[in-house]
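Every protein chain of the complex appears in place save one, which is left out.
Right after this comes subunit A.
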Amino acid sequence: MGMSRIECIFFSEFHPTLGPKITYQVPEEYISRELFDTVQNKLITVYVHLDNYIISLLMDQTAMEKKLIGCPVCIEHKKYSRNALLFNLGLVCDARTKTCALELIVKKLSGYLTTLELESGFISNEESKQKLLPIMSTLLEELNATGACTLPIDESNTINLKLIEQRRDPLIVQEYDVPVFTQCKDHFIKSQWDLTTQQILAYIDGFRHIQKISAEADVELNLVRIAVQNLLYYGVVTLVSIFQYSNVYCTTPKVQSLIDDRSIQAECLSYVTKQGQKRACLRDVFQLYCGLTPGTTVRDLCSRYSQQVQRVDERRLIQYGLMKALIRRLQKYPVKVTRDERSRPPRLYTGCHSYDEICCKTGMSYKELDERLENDPNIIVCWK
């Protein structure tokens, strides 16, 4: 996990006589005296002003192109020489690093240290405090190397840390969406997932849509949607649209990546080649993609480029194109333009609902819907 490299771990405290100071740091001499002076009131002394409430603050300070993340702790007790123990275990990383994952680590660490101090006076005891240095080196090493760290401190306390990757919010999964695995399904370790996911797993083949999966796997529709959304969040699946031979697609500027990017090229060619056939050639595949123009259905494409399609599985061709956004689907949106005041406003034919959605909602087939709409002079169909 190279995404959030920790450059330094430091332990600073408010010394009863010397004031704020950095007691330990790994690697040594990483934080200079000057840098520390500039930021010390942010990292150390803040909680003095908070009237000695125990408070955990997370902060990162863009100074000297580094981010400092700390979580100051203040433990109040008569036994301490200033009636309080003030310390802070913090991290330094590059200013451009996304720190969300690291912040959680810092916060958890400060919790561990607080517990250790309350239970055994780990930090106030000079002898046990020395143990911090090897602990910090191990943390730095293991977190940078593996993104996780398990470190027993004493018989009752073990530090468990893991960097959790930040991901984007997944899209909302609609009943007409088709989930498709981004990687080979064989790599998927079934037992790691929940029961619902395990049950629908077999039905995720890149062609069945959510509603169909729900019906065939006998799982409630919303449960399927949530399970798929979860898979989407972890990047295990991505969503494409329902495949039909009457569908129309068009190329996006990204189709160019097929020419420019050799890894996509190789991946694409092996993905779209029919099983048991010799690998399709780039020219054919690129021609097929470019043959997808508005007004050309997949059926048209197959008959127009019958020679090129010989070694290519057109369904997987479309699937791959959609997954990598080399192409996009042109959906039909019926709009009912009526000048008649008496008729009630259209519910589905407002231009907000695509054919896919209407068919899924009403249970009509594409053809039935087409026939019904063709007979209505007030209906306009937009493709977009």
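Heads up, the rule we're going with is that a contact is a pair of C-beta atoms (placed from the backbone, for glycine too) under 8 Å apart; a residue touches a chain by one contact, two chains touch by 3 or more; residues count from 1.
Basically, contacts and distances are computed from a predicted model.
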Among "DELLA protein", "GATOR complex protein NPRL3", "Protein Iojap, chloroplastic" or "WD repeat-containing protein 75", UniProt-listed name of the chain not shown: "GATOR complex protein NPRL3"
Of A:Pro16, A:Gly111, A:Pro134 or A:Pro152, the one touching the omitted chain in the full complex: A:Gly111
Candidate in contact with the missing chain, chosen from A:Leu133, A:Cys302, A:Met364 or A:Ile380: A:Ile380
Touching residues (missing chain, whole complex) on subunit A: 37-38, 41-42, 45-46, 49-51, 53-63, 71, 99-100, 103-104, 107-108, 110-111, 114, 166-169, 226, 229-230, 233, 250-256, 259-260, 262, 265, 269, 278-283, 286-287, 289-290, 293-295, 311, 325, 328, 333, 335-337, 346, 350-352, 380-384
